[in-house]
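Every protein chain but one is kept in place in this view of the complex.
When the chains are written out, they are named A, B and C in that same order, and each has its own residue count from 1.
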Amino acid sequence: MTQTTDKLSKDQLLSLYRTMAVIRRTEEQLARAHQAGLIHGACHTYVGEEAVATGVCANLRTDDAVFSTHRGHGHALAKGVSPAALMAELFGRATGVSRGRGGSMHLFAPEVGMMGTSGIVGPCILQAAGAGYSFKLLNTDRVGVAFFGDGASNNGAFHEGLNMASIWKLPVLFICENNLYATEISINQSAGNPNVAERAVAYNIPGVQVDGNDVLKVYEAAREATLRARSGAGPTLIECRTYRTRAHAEGMRDAGYRSAEEVDAWKARDPLKLLAAQLPAADVAAIEAEVKAQVDAAYDFARNSPYPDPATATTHVFAD
Amino acid sequence: MTQTTDKLSKDQLLSLYRTMAVIRRTEEQLARAHQAGLIHGACHTYVGEEAVATGVCANLRTDDAVFSTHRGHGHALAKGVSPAALMAELFGRATGVSRGRGGSMHLFAPEVGMMGTSGIVGPCILQAAGAGYSFKLLNTDRVGVAFFGDGASNNGAFHEGLNMASIWKLPVLFICENNLYATEISINQSAGNPNVAERAVAYNIPGVQVDGNDVLKVYEAAREATLRARSGAGPTLIECRTYRTRAHAEGMRDAGYRSAEEVDAWKARDPLKLLAAQLPAADVAAIEAEVKAQVDAAYDFARNSPYPDPATATTHVFAD
Amino acid sequence: MRELTYTAAAREALAEQMAIDPTIFVVGEGIGPRGGNFMTTAGLYDLYGPMRLRDTPIAERGFIGLCTGAAMTGSRPVVDFMFLDFILDGMGELINQVAKIQYMSDGRLKMPIVLRGSIGVGGSAATHHSGNYYSIFAHIPGFKVVLPSTPYDAKGLFKTALRGNDPVMFLEHKLLLNTKGPVPEEDYEIPFGQARIARAGGKGCRATVVALASMVRKTLEACDQLAKDGIDIEVIDPRTVAPLDTDTILESLHKTGRLLIVDETFAPCGIGAEIAAQAVDRALDDLDAPVKRLNGAFAPTPYSPPLEAAMIPNATTIEAAIRDLLAE
Partner (left out) sequence: MRELTYTAAAREALAEQMAIDPTIFVVGEGIGPRGGNFMTTAGLYDLYGPMRLRDTPIAERGFIGLCTGAAMTGSRPVVDFMFLDFILDGMGELINQVAKIQYMSDGRLKMPIVLRGSIGVGGSAATHHSGNYYSIFAHIPGFKVVLPSTPYDAKGLFKTALRGNDPVMFLEHKLLLNTKGPVPEEDYEIPFGQARIARAGGKGCRATVVALASMVRKTLEACDQLAKDGIDIEVIDPRTVAPLDTDTILESLHKTGRLLIVDETFAPCGIGAEIAAQAVDRALDDLDAPVKRLNGAFAPTPYSPPLEAAMIPNATTIEAAIRDLLAE
């Protein structure tokens, strides 16, 4: 389906599939857990968008830094957070990736370069630029990565962040996950120019639009951008056209603002299916079985983990 | 020098010259007053940029709304504030346009549609969009105008303001006064794309770059944009390439960051001289004489005006 | 009297006033056809369309700045911000522009803008959806800051906000949104700066408790408990923290001799500090005991239920604080 398929080994392709499957199955489990009342706060799933985090993070090292959004489970998993630590966090447990302090929108795992999801739209763009600044100042070849939505692209943080990264040639990937909606507001309604990649002109940086449901296309674009960043040539804006097939958040209605036909059309282009079509069915099935076991174990782990001790509720406000 | 010259009557041309002369001579008087210690706070002059405010405001009615910057004397004068009320304000007097509360950076004259200068870079862009929103909501054909610098174009307010004006087709003129520097920082250093007009692509609105020292070019571009706005077709971004020939602010050094040659080249393209070259010398001389008398009188008025009564220092925090 | 939820009461005020005043428009994310994340504008889009119910991009600073300019030019914007945390991005517009323009223009420009939305800790919303920053707005000259604690107050105070000419922060605690209470059908306003005696103490009343927003209910619960032991407490809900009705508080203190302020937010430089400072300035001789504050913990708001619960006062800790005060 894409030329890049040839460039990747079968193992690499299977690995991409595995990551997407881990995200999908974890999200599905989280959705069920939400219905069961195990998740105390918000839960925005990544179902339908798995190819983006997967394709991008496959290019990253553990010491590269990812900054994410309210819809960050996929980014966290692709960057190396375990389903167990993620689920435990959403269940509010002490074993969660943020020790239960954060929930879905405040996932922190600096150990694997997952520098945070955020309940506020926008800051991740600036913070990724800042990581790029650090990495350049400290003379490393690490990169900073911001994932953000189409909605965030209309926020001032986008303008200020991309401009600074451009003028200082910072090693940063700006990954816009254009899933066509911000909550229930269409990008056509919220953006004068809904082609986010075209806005790169305003910053004099490369702007690329890719099929965000095709993990190989995403991988390839991110590969180029990562090489560019590591080589000192500066940032890239990548707009991944994709779609969330579940509601904005679990428990929210999902009607009125988009048609069933539109949802179905995108479901037909499911990123897992698209890749699976290129892989031996047996391999896919084997991965799915492994992932299922992993997710089941994660769920048990999370459910059986203790809640944090209220006595710790105010520690670590300050370092000193 | 431009085709539009023919379109304007001699009286109109003289009127444009007069406005520029009022701005220039007032600013020169203010600069002297600053040296004499009559101005208590900041004073950013508009010398060299007169064509922008003049060409734009010649298209406006009193009930159109102008929102301005820290460098707003020219906008205020072109919109109809008297030199006397302006000078009195900078001298801190009760007869000042803001009754002495504001000084240079807080000029308010809603009576003539001068809705404020600002000590903060950025807000004027958003407020002009808001005036456009009001005017549309109230079913008028009034327009909102934001003047702002190249420096402001890198601020998030630019992105959010232009985008909102675009999607809601607000009657707004966004006038970027690109004088190539923000204080001592060159636009080439602060902007990934220093061609501000090109950024209109990001908002899907018309973006025009004009010679900001040629009042007729500015007039013409603003005329089109104003007609467009009044007709309901939405906002326009106009980048006026111009130059301030004095220091960023009175009393500041003006060395190191730009060359004497650069300053001289721009002085050779002085907007007043450019227009005067197309007008009968006697008419120009007559206007200059009148303006001198007006500015002298303004100075006397301002200097002899009383200071505000400290007993009024805390009135009008609230309306109710 | 019929009962309405807090949100429905505020929505009724908005709907009634929008019908009268065509210069009112609402901006926010999802306040158009969707009717608002908290149903604050449900049904209004069908009546008034997009110019008056305007779905915005995610540009909090931008639309606050836009509304500032709109308020200066003849319309009356209502910013429906969803969570107070979101508009911290617009703090520059709020503090430098909204709050100052009437003063700086020597009263020639008006600033009739209402910013409304949710505050408060609860429901594992975590630290980006639990903000309570009203003490900040009370610190800044130029804002009226309103904290309704009942549906009745929500409607009456919102009417006042929509008819006034000043910037109003209208802050709705998320735990109150679905609470019900009696709300008259008639039009009424509640003036700003008039506290409500939420529980009147009798002759033997031994302490005054000032409680804010969701703490009013929790304090009343605690007082019910204390009443069983014959302990009589007066509870005052300031309703607006700017202006603050200090007189009502100090009159009560004069009677009781003891004062506790129960406030979910951070203690340092909070509204509780202001009330305590006014008490020790103006009513030292009335004080039979130290003025006490019971506040939320001084830390960001965590997600996990047991952690979250540990952050804020509840009926039990309020009751204990009152008993401690009485023992002083």
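By definition in this document, contacts are C-beta pairs under 8 Å (C-beta built on N, C-alpha and C of every residue); 3 or more make two chains touch, one makes a residue touch a chain.
Computed from a predicted structure; not experimentally measured.
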Any idea which of A:46, A:67, A:91 or A:147 touches the chain not displayed? A:67
One chain isn't shown here. Among A:26, A:59, A:104 or A:163, which residue touches it? A:163
So which of A:134, A:195, A:245 or A:278 would be touching the chain we can't see? A:134
Who touches the missing chain here, C:20, C:269 or C:320? C:269
State which residues belonging to subunit B touch the missing partner chain. 40-42, 92-94, 96, 98, 100-103, 105-106, 118-122, 151-152, 154-156, 182-185, 189-191, 256-257, 307-310, 312-314, 317
On subunit A, the omitted chain is touched by residues 65, 67, 98-99, 101-102, 106, 108, 110-111, 115-116, 118-120, 122-123, 125-138, 144, 156-157, 159-161, 163-164, 167-168, 315-320
Please identify, in ascending order, the residues of subunit C that touch the omitted chain? 60-61, 85-86, 88-92, 95-96, 99-100, 103-104, 127-128, 131, 133, 135-136, 138-142, 242, 244, 266-274, 276-277, 279-282, 284, 287, 289-293, 298-300, 302
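Heads up, the rule we're going with is that only the chains that are shown with their structure count from here on.
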Those chains that touch subunit C and also touch subunit A are B
Whole-Å gap separating subunit B and subunit C, where each centre is the average of the chain's CA atoms: 41
Centroid of subunit A to centroid of subunit B, CA atoms only: how many Å? 45
Would you give the residues of subunit A that are in contact with at least 2 other chains, written as numbers and ranges? 154-156, 189-191
Of all residues in subunit C, the ones touching two or more other chains: 56-57, 59, 61-62
